[in-house]
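Submitted below is the structure of interest, expressed as structure tokens.
Only one protein chain is missing; all other protein chains are in place.
Here the chain labels run A and B in written order, and each chain numbers its own residues starting at 1.
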Amino acid sequence: MILVQALDLGLGLLVFAVGAWTVFARGPFAATVGYVVYGLLLSLVWIRLFAVDVALTEAAIGSGVTGLLLIGAAARMRDAETTAHEKPLSGPLRLAIAALCVLVALALAAVVLLLPDNGPSLAPQSLHHLAETGLGNPVTAVLIAYRAFDTMLEKVVLVLAVVGVWSLAQDRYWGGAPGEARAERPEPTLAFLAQVLAPLGILVGVHIFWVGADEPGGAFQGGAILAAMWMIVMMARLSEAPATRARWLRLALIAGPVVFLAAGVAGAVFAGGFFAYPPGFAKPVILFIEAFMVLSIAVTLPMLVTGPPRRETRQ
Amino acid sequence: MTLGVTALAASAGGSLLPLAILVPALGVLLSLVLGGRQAERIALGLMPFELAIAVAIAAFVGRSGQPLVYSLAGYEPPLGIALKADGFSAVMLVTAALIAPAAGLFARANFATPAGIEKRAPLVFWTLLQGLQGALALIFLSGDLFNLYVGLELLTFAAVPLVSLDGRPETVAAALRYLLFALFGSVFYLLGVALMYGAYGALDIAMLASRIRPEPAVWLAAGLMTAGLLAKTALFPLHLWLPPAHANAPAAASAVLSGLVVKGSFFLVVRLWFDVLSPLPGLIPGAILAALGSAAILFGSVLALRQARLKLLIAYSTVAQIGYLFLMFPLGQGPWAADAFSGGVMQALAHAFAKAAMFLSAGLIAESLGHDRITGLGGAARALPVTFLALGLGGLSLMGLPPSGGFAAKWLLMKASIASGQWVWAAVMAAGGLLAGGYLYRVLAPAISGERPQLKKTPARSRESVALVLALIALLLAFAPPAFFAFLAIGRPAAGLALQ
Partner (left out) sequence: MTSATLAGLVGAALVGLGLYGLIATALPLRKILAFNLMGSGVFLVFGIVARKGAAAGLQSDPVPQAMVITGIVVAFAASALAVALVLRLFNETGGATLDPDAWAKRPPDGAESE
């Protein structure tokens, strides 16, 4: 018991320490690498909180994909003389801001400590309705059944993010491809890693999506792993990002939200309400929707990381 | 009588509520995949339907005298998500459904797509405009705090790239600053939602309103959510991002950003304090909000006086006018509460139409003269009479001169402020009106006199008309009948809360 508590305390302190390092480290590049470590430690915390679905998501998206994004950005800006122009805030102002932040943290900590031990919870209701969704994982049920509207709109948020990122391309590159072109002779170690990892990762990703109906996992986690595999292959320059005008790419991006939306409207016609599922058919419909969600996520996340189009491609 | 029971009664026409959100969402998705010219066609083609849905929702609400409610996925709150349209929602929805197409029609000249090729700016503009409509519909209609968080993110992601659409470093920097403020706002809002759920196990607004008690978790949650929403609404002192963002965006985008987007987060502040937190003693928080609003009015107006560019002047004017919106908060309890609420809503509506008209006019002026320097506007009203008429009528509403929606709003707010004995807000409003007159005079006086300048381009009559119609609507709001104010009261929590 004591050992577990000591480990928890150690983990908590480590998480805070790495987080603090991310904020106060000298160079931005070091800070972003620290962030990846931070994210992985955070996944361990989520496991200690018995939220395995969240741990998977944090590892794959929070730390993995976000880390790739930030490290890529820091690397590209590394050589600039930007740090020389960084105008630090004056001492007293920093102190005032720090005081404000400490105040917020303390108030939050106080409220956290006051939370009742067996507080109000929707766990009983989630379990109660689980049978009619045909699922075994209550988190998946919340995401795709009870609060499907939220999840569907979140997919639309992702699409808007892609449009926003693409909007930052220069006019002459619009419709072209982001990232680097495929290399004639890819770097051997990276290529080897990609060739070994990618097929494995694809299997893992599909498995985690499929199994997410009844066990921890689901469309977001599975899709993120597939996305990571594609990104690894692109980073190894074994494959290149597609042209953003490609019809198949755009279809893949919207497939998830469109299928979800269509299912929602179909629910109004066949199941008595928008986003309701026909009794007895819920699980197949849910898996159908999730399959397209996985496709969209696997395509959207790499597009968000590679950024706006930077190369012209053949029409 | 708790809101929870009545709000969950099934009602006819409820199916319109999800449609109001799903139609623009589908538009976004189809615009991206069909691309090119289709994006503009889809955007403009869906807008009449969106307006029809908004008007139908308002009709249902008005006819039944009750809010329209819909539970999604067949699950009732707290497990499921409920949408709810009360009088305030319906009015804001109709406003958005009028201003967005107006901006769209205006923007056809700027963002036309040649046949066969897809260009960056048009595709992005038409897709994001629909995204804005979907986001606003979600914010006005959702009754679930986390669903509203998704709505706020949708709104931010649709609005930010519109600011940086022309790709100049100034606009990119302005967009980045806007995004950072908006993300700060989102995180604080979400933290508040976590605490609310932690305290009561529910996210539904009606349910929370019936369960809330003044306890530390609630006060902290209220503070965090409000701070976050104030950053998104650009209330002083979190207004720094707004002037460069709104002034440098394309004219149609500025119209929607100033007219509608900031009203979305403001709508949520009202929802939070007037609905969710209504059992809380609201006088001191209300006074704090009104004090910040007063600072915004004075600060924003003085800064507007000092601007060299017309669009920046209009943007600082937005900072000031947003301040008026927050004067309704300390006046929310007592016999004058109905007046204060009506005044605040009327200010939101009048400002939306007037500011949209002004930004569209400023866009036409900039295109016609080749610049928007205020010192170079001499005699421009002779060359662009309709445009300056729209600008002037919009300004009339901003100043709060009769007959205009702005006057009606200020009249109601002043009445409430004097009746409650908090006359300081009335004094601030009077000062604000004078200052507004000052900065508008700066623009309009030289434009009317002086020599006619050479025009680089004559504005299309249709575009001028769009701006003029919006300005006229701002004026016509002055003639809102008492039934309009009764409509706004539909769905308000029962009166009779004790004076705190």
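Rule of thumb we're sticking to: a residue touches a chain if its C-beta (ideal position, glycine included) is under 8 Å from a C-beta of that chain, and two chains touch if they have at least 3 such contacts.
In this text the structure is predicted, and so the values were computed from the model without any measurement.
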Original post:
Out of A:V37, A:A74, A:I202 or A:L238, which is the one that touches the chain we can't see?
Top reply: A:A74
Original post:
Which residue among A:A109, A:A131, A:A181 or A:L200 touches the omitted chain?
Top reply: A:A109
Original post:
Which positions on chain A touch the chain that was left off?
Top reply: 4-5, 8-9, 12, 15-16, 19-20, 22-23, 28, 31-32, 35, 38-39, 42, 45-46, 48-51, 53-54, 57-58, 61-62, 65-66, 69-70, 73-74, 76-77, 79-83, 85-89, 94, 97-98, 100-102, 104-106, 108-109, 112-113, 115-124, 126-127, 138-139, 141-143, 146-147, 150-151, 154, 157-158, 161, 164-165, 168, 170-171, 218, 220, 301, 304-305, 307-308
Subject >> chain B, residues in touch with the chain not shown (by the definition above) >> reply: 79, 146, 150, 153, 156-157, 160-161, 164, 166-170, 172-173, 175-177, 179-180, 183-184, 186-187, 190-191, 193-195, 197-198, 201
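As a convention for this text, only the chains that are shown with their structure count from here on.
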Subject >> Where chain A and chain B are represented by their mean Cα positions, the distance between them in whole Å >> reply: 31
Original post:
What does chain A use to touch chain B in their complex?
Top reply: 107-108, 110-111, 114-115, 119-122, 125-126, 129, 145-150, 153-154, 156-157, 159-164, 166-171, 174-175, 245, 247, 250-251, 253-254, 257-258, 261, 264-265, 267-268, 271-277
Subject >> Parts of chain B lying in touch with chain A, wherever the complex brings them together >> reply: 15, 18, 21-22, 25-26, 28-30, 32-33, 35, 70-75, 78-81, 118-121, 123-124, 127-128, 131, 134, 138, 144, 146-147, 150-151, 153-154, 157-158, 160-161, 164-165, 167, 172, 191, 195, 198-202, 216-217, 220
